[in-house]
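Only one protein chain is missing; all other protein chains are in place.
Which chain is which? They are A and B, in the order written, and residues in each are numbered from 1.
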């Protein structure tokens, strides 16, 4: 298992983390990437500052009116972050060919911080495949 | 393949099912857990009665105004349960180390009933990994 560390700088922040995977050759097959937290999400999506503004605006607004929140142990807005990240999900299986990520033309690996700024960790596991 | 059986007691109910995995030693690597239904979801999230109230309130309200529902074969609210559970998702890949689930500090396996009370089934499959 490999672990990536990641620092976010804003409360709600989309980050293209595809470059994290470029530093080494991975075993061909699949990489499972899992967010090890409960207030951040992970998905495949298009990259770019305008796209990120759209992800972030929807993430901030989609469930904001569903309070009053019961789970407000840490800080205001934290419960909303838990619910939204759980519903979006935090796992991806990424194809690897010739040691590199083999994604669709517009697909990038996007990390969605929902309760930042924080230090974050991602677990990476190699999954065995079979010929098809 | 292993199967867990689960009984829910309310229409919309978040349940921490992490304890289901404590009864035996699993092969190291990954466990795929899949909900075998179309009106319940599964995610990694924080546990606790206040947190569950928040999951349930958002789940009950997020798409409730998008009717009139066409698929009302079984009972009122069932179509909404189908759509929401499909969009949230019902699969997780759980890391196993030394025979036990190896989750992040706050991560628990949460089952989200959206059309209960019902008897539910989860399929568990061991996925082969490779060293990284």
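Basically, contacts are C-beta pairs under 8 Å (C-beta built on N, C-alpha and C of every residue); 3 or more make two chains touch, one makes a residue touch a chain.
Because the structure is predicted, anything quoted here is derived from the model rather than measured.
Only one of A:16, A:46 or A:72 touches the absent chain when the whole complex is considered: A:46. Set against the missing chain, the residues B:18, B:47 or B:91 yield one that touches it, B:91.
Taking the whole complex into account, subunit A touches the unshown chain at residues 29-30, 43-46, 48-51, 53-55, 57-58, 61-62, 87-89, 92-93, 95, 103-107, 110, 127-132.
In the full complex, subunit B touches the omitted chain through residues 1-2, 26-27, 29, 32, 34-38, 62-63, 66, 69-71, 73, 79-80, 82-83, 85-87, 89-91, 93, 121, 123-128.
As a working rule, only the chains that are shown with their structure count from here on.
Computed centre separation for the pair subunit A/subunit B is 20 angstrom, with centres defined by C-alpha atoms.
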